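Every protein chain but one is kept in place in this view of the complex.
In order of appearance the chains are A and B, and numbering begins at 1 in each one.
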Amino acid sequence: MLTILFDGIAYGMVLFVLACGLSVTMGLMNFVNLAHGAFAMLGGYITVILMQRLGVPFLLTLPLAFIGVALVGVVLERVLYRPMYGKNHLDQVMFTIGIVFMAVAGADYLMGSSQQIIKLPAWLQGRFNIGGVGIGKYRLFVLVVCGILAFSLQWGFTKTRFGSRLRASVDDARVARGLGIPVNRLFALTFALGSGLAGLGGALGIELMGLDPSFPLKFMIYFLVVVTVGGTSTITGPFFAAMLLGVADVAGKYFVPEIGAFIIYVLMVILLIVRPDGLFARGRA
Amino acid sequence: MSTLEDRVRASLLASRRWHGAEIAFWLLALAVFWLFPRNLLLLNEIAILALFALSLDLILGFAGIVSLGHAAFLGLGAYAAGLLAKHGIGDPLVGLAFAMIVSGLAGLLASPLIVKGNDLTRLMVTLGVALILHEIANSWGSLTGGADGLQGIAINPVLGLFSFDLFGKTAYLYSLSVLFVLFLVARRMMNSPFGLSLRAIRDNSLRAAASGVPPSQRLALIYTIAASYAGAAGALIAQTSQFVSLDVLDFHRSADVMLVLIIGGPGYLYGGMIGAIVFKFLQDTISAFTPQYWMFWIGLFLVLFVLRGRTLIHGGVKLIMSRLPARVRGKRS
Partner (left out) sequence: MSAVLQTNALVKTFGGIMATDRIDFTLEKGARHALIGPNGAGKTTFVNLLTGVLQPTSGTVVLNGEDITQLSRESRVKRGMARTFQINQLFSTMTPLAMIALVASERLGYGVRAFSRLDHDRRVIEETAAILAQFRLEDIMDNSIASLPYGKQRQVEIAAAFAAQPSVLLLDEPAAGVPEAERRELLNIVGSLPSDVSVLLIEHDMDIIFRFATRITVLVNGRVLADGDPTIIARDPAVRAAYLGEASHA
């Protein structure tokens, strides 16, 4: 029982790292980026390639996945995304689905359609017991890494100058511009950070979620749930939404495997009925 | 004063009057039956896709509802019509009506989540509903045939007279007739007070509410109607191919139909039809030389289209439409 909870939290942590970049971009520029999963997939493949073809140790591939995807994010933001900010949501949706399709087909072409498997270092394999609770070592590792990330993000978002400028811009970009905050540069940075985190999440998630070319499509709904339910104005909102989703998904698939796949949708519907403005929405009209 | 009233009446009438280009379009659609007798199966697919896109146009083009999962209603209609025929009721028109009712009810059920939400919630809900149905169809194999698809569908002749043939003769005329009738209904609706109120909500929901339009009620109504239209398109798929596979619920269907509508332009009813022709032509050409990576090209097309191409293609479409009076339809630019 507690093992399930633990696995669910680890899963939710990865979801959070994957999706938090998306929630900030949505909040900041009101930009619907359905291609966020493509960045995550890229991170996953970077790790796979580095490990399988170049023999780079797993731990070292993680920061490389982050940096690699962040760089790609910066370039794409400059070249492709920026002209899209002014457009309506429909255009943004079409545009980013286009990117997803290209990424899916491209990954298929380059990497093949099969599931990718990586060999984790020995010290991350297996599980151990604490008081009857089986704890997977890798899951613990993920939990610690993502936990640290979540805390630093929360700290960065609330305590640093970058964070306060970011929050001001999310609240009202026009006013923030008026105050002399370089919203565009801030957004480019945030976009890079968010993409990088997606890449890192993708790399961490290979073992938990699998990795194949359909990844961006398969997890699109998860990201959307995290962002919609968690809201786009805080870090804690998406965090708890991701936890809830992770635990519900893992528990659902474990206890009622026949309908486990539906659990997250049922959850989504209930949450939407109870809290139509999101789980942690502020009292806005 | 009566002269002004006459002018007002004339303007209102002009906005719904049939234009020569429209009549020509439908005559041409009928004429291709004799012009391209070898391509009737493809033409049938175009007609069905056009109906599906018309359904999306009702919510996206006229009411501004973005959907990532319109295939939900297409698939539901396809399975509804297919299952009915499989279990002994093979009359196509009965199947069509049944599919429209089932999909319409599903649309009605989903509508409370759609009408309240913002674009983001709508994207999530529409995508989620389609995924749920896909998952149900996949795991309820005893009913739907699961991944193998629904087989053993036997469809009676249309009106007891015209049986479905291998060349798609009956299929095309049947699909085109259904498309035409549902188009007429949609055209009438969009030029009614109800249609006007939808455009009001799409243009400016703040003002719409301040003008006495209850947005939730109207959006729920059109969402239900559009869902039943998509169900009709699904029924046509099931009946003309006598087979239903999980593919009808797949995400790419929802994405394709959005592309179709965007190519043709939303909000004037013909966008879906023009888009369907262009899309099928593109698909045929591209998949002729790279069948495997069709998805890549469609993705590239989407990206380029949104970035640059829209003005290009719509320039052509506008050239044709410019013959219509400017006030005819509130076409979104």
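The rule is simple: a residue touches a chain if its C-beta (ideal position, glycine included) is under 8 Å from a C-beta of that chain, and two chains touch if they have at least 3 such contacts.
This structure is a prediction, so every number in the text was calculated from the model and none was measured.
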Touch with the omitted chain, as defined above, among B:Val32, B:Ala97 or B:Val213: B:Val213
Contact partner of the left-out chain, one of B:Asn118, B:Gln151, B:Ser177 or B:Ser192: B:Ser192
Among B:Ile59, B:Ala137 or B:Leu221, the residue in touch with the chain that has been omitted: B:Leu221
Missing-partner contacts on chain B, residue numbers: 1, 4-5, 7-13, 15-16, 188-189, 191-197, 199-200, 203-204, 206-215, 217-218, 221, 267, 326-327, 330-332
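FYI, only the chains that are shown with their structure count from here on.
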Cα-centroid distance, chain A relative to chain B, in whole angstrom: 33
Chain B-facing residues of chain A, complex: 26, 32, 34, 80, 83-84, 87, 89-91, 93-95, 97-106, 108-109, 217, 220-221, 224-225, 227-228, 258, 261-262, 265, 268-269, 272-273, 276
For the chain B and chain A complex, residues of the former touching the latter: 60, 66, 68, 112-113, 116-117, 119-121, 123-125, 127-128, 131-132, 135, 139, 251, 255, 258-259, 262, 293-296, 298-303, 305-307
